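Handing you this structure, nothing more for now.
Only one protein chain is missing from this complex, and each of the others stays in its spot.
Now for chain A:
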Amino acid sequence: MKRVVITGAGTINSLGHSVPDTLEAMREGRCGISELEFRDVDRLSIKIGGQVRKFEAEGRFNRQQMTLYDRFTQFTLTAAKEAVDQSGIVFSGDTAARSGVVLGTAGGGVSTWDDNYRSVYEDGKNRVHPFVVPKLMNNAAASHVSMEHNLKGPSFTVSTACASSNHAMAQAFQMVRSGVAPAMVTGGSESMLCFGGVKAWEGLRVMSKDACRPFSANRNGMVQGEGAGVFVFEEYENARARGADILCEVVGFAMSSDASDIVMPSKQGAARAMAGALSDARLNASDVGYINAHGTGTAANDKTECAAVADVFGPHADDLMISSTKSMHGHLIGGTGAVELLACIMALRDGVIAPTIGYEEPDPECALDVVPNEAREARVDVALSNAFAFGGLNAVLALKRM
């Protein structure tokens, strides 16, 4: 088995248009959640979200590209460029032939669906643009990344709701670890912040109208975000040989299915995924210093996740730190695990633990060290990143400091 390292990271989200900007915002505990701005927002009862601001697609992409790139693809390409540039890896020859791209998204081109349904249903038009289908399809972003960066190996899109990008990165990890691919571009993206995308979530009655406050006793629901996180996963010996700056090592993963309920989380399913990731990485529970929580800010998730952590880690649960950065960037649904992986990298590489902001009242059912409101300096050797999706599909990654 090969060792797998991360040599490049890229992002765009409501906290920043790059990794350095995002990490600075996380260090400062800034909140990217604010009043949503898009057409018909006045017809929503949920009016807040972690929206990407001042992103000018024009100028970044040409006219022909713009007709093919939904916002989720634009975010993905922006993050992928940052990651590949940082990595310095050159995809040519055999490396290009065997390297691929695996990305997660839950909704794909949601705003393309939304705009075109509006056009035919509300405006009564009977003709749509010829590229509606290639623009909205869930694999559009992965395909455009493959074209942009010459990735000709295994490439596809994973869609497992809120765990999409963790499942995607686990797949990419397996491919590099097993030797199938020398490197993989991986992560995820989401762009559901349009009228139809928020209206659908509103229906479930789990959204907060004011803030995302994970683990706080007065939490009242999740807040949507948007954006992308993309990484270069690379075989360690190759990365070292070409002198790449290694951000951290990916050491294990696990996936599990609750097989119980379409929306309610399960302590057992979450615990099996965390314990499985430790076992895959051949780590002890006591090695883990930080967990980036799924931490949605719903009543059900946060208490279930904390109970699962207590089960897996025993007394060590009280010694480790666990925070939810969704309090800052919102829930990026299929892209969330990718943006949250940045908080793990910051913990391992910089020794800075991103806080759970908006924390106001302790909840006895979430009695862990949730790094409330302010970032903390601490040396961390191993970090876990949790994602527990609707549908009961869970994926956890284990990362190690180099």
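We take it that a contact is a pair of C-beta atoms (placed from the backbone, for glycine too) under 8 Å apart; a residue touches a chain by one contact, two chains touch by 3 or more; residues count from 1.
The working rule: contacts and distances are computed from a predicted model.
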Quiz prompt | Protein name, per the UniProt record, of whichever chain is missing from view ("Acyl carrier protein AcpXL", "Carbohydrate ABC transporter membrane protein 1, CUT1 family", "Phenylalanine--tRNA ligase beta subunit" or "Lipoprotein") | solution = "Acyl carrier protein AcpXL"
Quiz item: Out of A:132, A:180, A:246 or A:299, which is the one that touches the chain we can't see?
Solution: A:299
Quiz item: Who touches the missing chain here, A:220, A:238, A:268 or A:373?
Solution: A:220
Self-check item: Residue ranges of chain A at the interface with the undisplayed chain
Solution: 45, 203-209, 219-221, 262-264, 298-300
